[in-house]
Every structure is written in structure tokens, then in C-alpha cells.
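Only a single protein chain was left out; the remaining protein chains are all shown in position.
== chain A ==
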Amino acid sequence: MRRTALSALLSHWRRHPLQLVSVLLGLALATALWSGVQAINTEARASYARAAGILAQDRLERLQPADGQRFPQEVYVSLRRAGWAVTPVVEGRVFHDGHGVIVLGVDPLTAPRGAMPGAVRAGGDFATFLGPPGLGYAAPRTIAEMEGAEGLPPLSPAPDMVPGVVMMDVGVAQRLLRAEGQMDRLLLSPDQPKGHAPLETVAPELERHPPQAEVDAAQLSGSFHLNLTAFGFLSFAVGLFIVHSAIGLAFEQRRPLFRTLRALGLPVKTLVGLLAAEVVLLALLAGLAGVGLGYAIAAVLLPDVAASLRGLYGAVVPGSLTLRPEWWLGGLAMALAGALGAAGQSLWRLWRLPLLAPAQPRAWARASARGLARQGALAILLALGALAAGLWGRGIVAGFVLLGAMLLAAALALPGVLALLLAGAERVSRRVLTHWFWADTRQQLPGLSLALMALLLALSANIGVGTMVSSFRLTFTGWLDQRLASEFYATARTREEARALHDWLLPRSDAVLPIWHIEGPVLGQRVEIYGVADHRTYPDHWPILTGEPDLWQSLAKGQGALINEQMWRRGAVKLGDRLTLPGGAGRRIVGVYSDYGNPRGQVIIGVDDLVALYPEVDRRRFAVRIDPARLSALRKDLIREFGLPEDNMIDQARVKEISLKVFERTFAVTAALNVLTMGVAGFAMFTSLLTLSTLRLPQLAPVWALGLTRRRLAWLELLRAALLAVLTMAVALPVGVLLAWVLLTVINVAAFGWRLPMFLFPGDWLWLSGLALLAGALAAAWPAWRLARIAPSGLLKVFADER
């Protein structure tokens, strides 16, 4: 019985291959977009974990000064003498050709067992490692990127090293980083010998810190990954619309069969069980395909994501994927959950179906006003929820709740809004065909509403994200022009050379401005503290958001500090508050400036102030104001006079280029997901129209019989789909603009710490409307073509007595 019933149920799919394709394809696409994003996130997470695990720093306690600055090597020596089992670490960054790597100086002799990467341990040749010139270990890819960088010791490939890190002897690193005789931190071995002198007496300047389970980048980029996840989820939801409508239709069409089976004695429980099994089977098939497709999507997108993670957060994520079981199992589970969710309503209805319910397919025609009203009420409720989240919610989660509720509300409200619009058009239309056209379009709404809702989501996401990215681009380029006021940036190799360089540059340029900074903890976060000279370049160009009128004087007098928007928006401090700098000095906050693209907090004080507070500050970097026409001559002179390597000289145009590249890659992923979502929505529209087209014959045949040609009807079908798409676009427009506003003022502030002004781009909307029109027309093209070519007998069947 069960076997027979199952084969009867499954035979439906053989007769409706198109439905089968839409269920499978819809689910596969949904799963693909979701699991593609997850693959990227999983990969990033794994690489953060690996980075945290370097030198076992995720397991070892550490000793570090409170102000986060380097400390003299003698402290380490006295700790060792006192019997402490500690190993030194010197850390810094080296840049070459737009790539930055972390340099880790370690001591293989004192490092705890197992803390060193395999290659370093196996190398064994300590003499070469200790140098000079020493030996660096790095991932092969990193070695390739640093090809030709000056100052680095010879590099040896170590496949188990995290990309973007070069490990070398502490002494070699000190020379490379200009930190001779200094250290960043000490790692504590887990097995400390007993009875050594306490830390306070041997090294009072150091504090004991717990192991660092997460690298900076993991925390900083958390919001970025959440953003991706949200997008993946949106695509998933759009895909589920297809699945829901296809499964719903398949259930609807099999209702007579269900009735027969039940009448033949199949218990409802068994029937629902069989159908659930069918859904599971479909989900597994589509899920497997989707996971495969997701892998391909991720592989294509990952290099861009890796580049933007690196540009934005300095997080190095490999550009290649590994197939992880937790990921593809997760993708399958998602496909299953999605399919069961999409089929839930149909299964529930079947469970409740009285044995003798009419076997006729539910009239698609009946635009159930009650259904629309219920949907409208839900939409209003969700809109209120979104409003509440917007008014009282804080942080990125509230932001996404707001977005989700808003989008869902708009989607739910769409059929009602369209019905109202169409009813209005019907009322004012004078000609009989126009009147029928509007009335008939309204009648199609229930069958098309899911696809139109999917289209609405895709279009508003497109408008929202497009507006955000374009606004950002406009703001960002304007900001770069302000911020990069200096034409040229030069970095000396030593302190002495820096002094000479400064004196040499002074008569040959309009101004030489120090770009000196330290890093240290402020308000519990590691931030950069820059010193600026008292020069009109800053008042003229610096992008101040808010501040006291004489803020630059306060800085010059060593009384004030500027903070970047990111710090300000975190809400811990406000204008006029005292900011405690590393080491304990306090400065009044006199202004806030915008600092796009920087995930960290930043503080600016006067340069003299900086030098007074932190005499050890690295003073090798300068910005040079100069007539751009004289730039290339200056560059040549610098090479001749000082032998400065290319990496140490960079001009404004190049910095801009690099920054914009990072920017573009950051949003390349979002743009790609956007396009894919649009594709899914277009497909949803296509399958809905195709399935509707068979149900539609009884509605069209009388009109044909009363004197319209098939071709004319086909054109009207095409027009109808295009029109619905355009109307949906009209509804999507305000939703998209609202979405952009939320992205710019809520999500971005939470994710990146900056707020952007919104600019509108009506030209893009026009283009998108054209695209929506095209999508609608294309989706309707095939069904319309079939209608135009249908044999008269196909239509005449409608009038046949036996129905």
C-alpha cells in the first residue's frame, strides 16, 4: 500500500517535470547562496583561529606594559635571572608593494615546547636562524608577495605558517623593526618553576594578561561577516519563495489524488509522512547540488573577500577554500530546514483536510480579500516592530532586526498594495479590453504574489545596497581628497636618516609634516595615536565632523585631542570629556573627524605633545607638501641622495589608488550577491508564470472565443508581466531607499563605526526599472510564446463537456 501510494505520489513529478525543476533549482540556488557565504565565513574564522594560535598565544599568558608600548630588553633578562620561564616576542609590520606582513620576532631557545611551527622546529639550524642576516619563515604565498622587499632576511617556506606572518629570530626582528633592545611582550610558559620572585619586584612595569583567544582581526571583522551572513540569508529567503510556491502548487494539483488515496484507506498520518519523506528527498538532492554550487560561488568570491578583509582589518585569509564537513553538513541542514519550512503550510493543510473536501483545485482566481487583509495586518505589525527596533534598538543585531522586519513587512504588504493599484486602474479605464486587462491582472495576483514578493526583496536590496555603495563611494573619494592633502609621503630607514631627510626636504618643499604615531590602549581598545604639526594643511583639509572652533590651537598647545568617528560613536566619550592616553596622561576631546575604512579607534594630538609623552615614538615618516609637478624630480633626488627604496616613498595618487581598490573589493561581494539574488527572483517569476500559464487557459479561452487572437492575448500576457514587475519596482523604490538609510545610519555605524551621508542616484533607478521590466518580460516570454502558438484544439478543450 505504502509503496503503491508513494509511486502514485511521485508520478506527479514525472508528469510535471517543470515543477520538479523549479523545486530543485529554487532550493539549490537558495542553498548555494547561503552556503557560499558560509564557506567564506568559515574559512575566515578558521584562519583567525590559526592566527590566534601562532606561538600558542591563544593558550599562553603574557606580560606586557600597561600603556602597550615596547619595553627594554633588560626587563626580560632580569625576569629570566629571577627564574621566570618567559619567552620574548617582538611584533611589527613591514609593507611592500601594497601588502603588509606581520613580523614576529621569537626566541626558539626559550619558546615553550610546541609553540613553534613545525618548519621552524624541524629546520634545526639555529646558527642560520639567529643570523645575521638570519632566516625568516613564512607561508609560500607570503614569500611570493614579499619578493623584493628591502630589509627582510632570506625567507624559507613553511607551509604550516599562517599567511601574512613572517617569523624570525627576535634579534633579527628588532633590527628590521628598528626596535633594537626592545620587546613587545613576553609569553609565560605554562610550567613555571616554583619559588621565583614576584613580578612586582622584578618587573613592576609589566602586567600579567590572560591568553588572547582571538586576534584583533577576528573581533574587528565580526560585523563584516555578519553583513555577509545577512546577505546570504536574504538570498536564501528569496530562493525559498520559489520552493514554497512550487511545492504548494504540486500539493494543490495532487489534491484529487490525496483524496483518492485516503478514500482507499491510507491513513492521513501515513500520507503526510510519505509527502514529508518526498520533501526530504527533494531537499537532499537539491541541497547536495546547492552545496556544490555554493562551493563554486565561494571559490569565486573568496579572493575579493580576502582582499577586503586584509585591506580593512589587516586580517589575512587564504584565497583558497578547503572543504570542511561542518560547512557542507550545515548547508544540507539548511536546505532541509528550508524545504520543510516551505512545505510546512501545505503539509499542515493536508493534515487538516477533511476527507470529502472538494477535489477541485482551489480557485487561484479568488483573490481572497480576507487573506490580503490578514497579510496586511501582519505587515503593519512587522512595520511597527521595525519602527520599534529603529527607535529603541541598539547595535548591529537591532539593525538587522529592523531590516528584516521592514523587508518582510514590505513583501507582505505588496499584494495588497498592487491589488489596490490595479483596482483603481480598473475603475478609471474606459475601454473594454483595458478594463478586462486590469481586472484579469488583479486576478493573477494571488498566483504571482510570491514571485513578486521575491522580486520586491531583490529589487529593494539592490536599490538599498546600490545607494549605500554609491553614497559611500562618493563620500569616500571626497574624504580621501581631503585627508590625503599632502602630495608625497616618505619613510626613512633610521632615526638619523630621518633627521637628515627632514633637513634635506625642508628647503625643497612647501612643508614637511611629521606622520608619527604610537599604538596603545585607550578606553580599553588598542588604538593609534598620531601627532600633527601646527600647520595650515590640517585646518584647511582635515575632515572634521564636529568640534570646538579653536581645536587646532588646543592641539598645538598640547591641551586637546581629536578622536575619530569610530571612537566617538562607541558612545563612551563625548566632546569636552577627558581622554586618558596610554601611560595615564589626560587630554580634553576637542573634536571628532571622519576616518572611513579604518576599523580601529584613532586619536590625534599635537606632535610636540606626542614626542613629549612618548619619547620613543618612531619618527621616520613624513608627509611632504609640494607642487605635484616637481614630484618625480623629488623622487629621483631622494633615490640619488638617500638611496631610499621604492617602498619608502609613496605619492598621493598611489595611496588613493590603493584605498579605492580596497573599497571596491569590499563591495564586490555585496554586488555579486545582489546580482545573484536578482537572478533568483527572476527565476521565481519565470516558474510562477509558467505554472500559471497552464492554469490560465480556462480564463483566456472565453476571451479568445469572443474575438481576440492568440497573438494579441500573448502580447497582453507579456505586457502584464512587465507591468507587474514595474509596479513592484515602484513599491521597491521607497523600500530600497529606506533600506539604504538603515544601512548607512544603523548597520554601518554598528559594523564599521562610521556614518555616511546618503546620496540618491535616480539614474540607477531608471536602469534598474528597465532591468525589472526586462526580467518580467523575459520571464513571461516563454509562456506567452507558447500561448501564441497553442493549437485551437488546446483552447477548445476548455469548452469540452467532459471536464
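The rule is simple: a contact is a pair of C-beta atoms (placed from the backbone, for glycine too) under 8 Å apart; a residue touches a chain by one contact, two chains touch by 3 or more; residues count from 1.
The working rule: contacts and distances are computed from a predicted model.
> Can you match the unshown chain of the complex to its UniProt protein name from these: "ABC transporter, membrane spanning protein (Amino acid)", "1,2-phenylacetyl-CoA epoxidase subunit A", "Putative ABC transport system ATP-binding protein" or "Acyl-CoA dehydrogenase"?
The chain we cannot see is, by its UniProt record, "Putative ABC transport system ATP-binding protein".
> Which one touches the absent chain: A:Pro507, A:Gly524 or A:Gly707?
A:Gly707
> Kindly state which of the options A:Leu109, A:Val428 or A:Ala800 is in contact with the chain not pictured.
A:Ala800
> For the chain left out of this view, which of A:Asp440, A:Glu565 or A:Glu717 touches it?
A:Asp440
> To test your reading of the contact rule: which positions on chain A touch the chain that is missing from view?
363, 365-366, 431-433, 435-436, 439-440, 442-443, 698-699, 701-712, 792-793, 795-796, 798-801, 803
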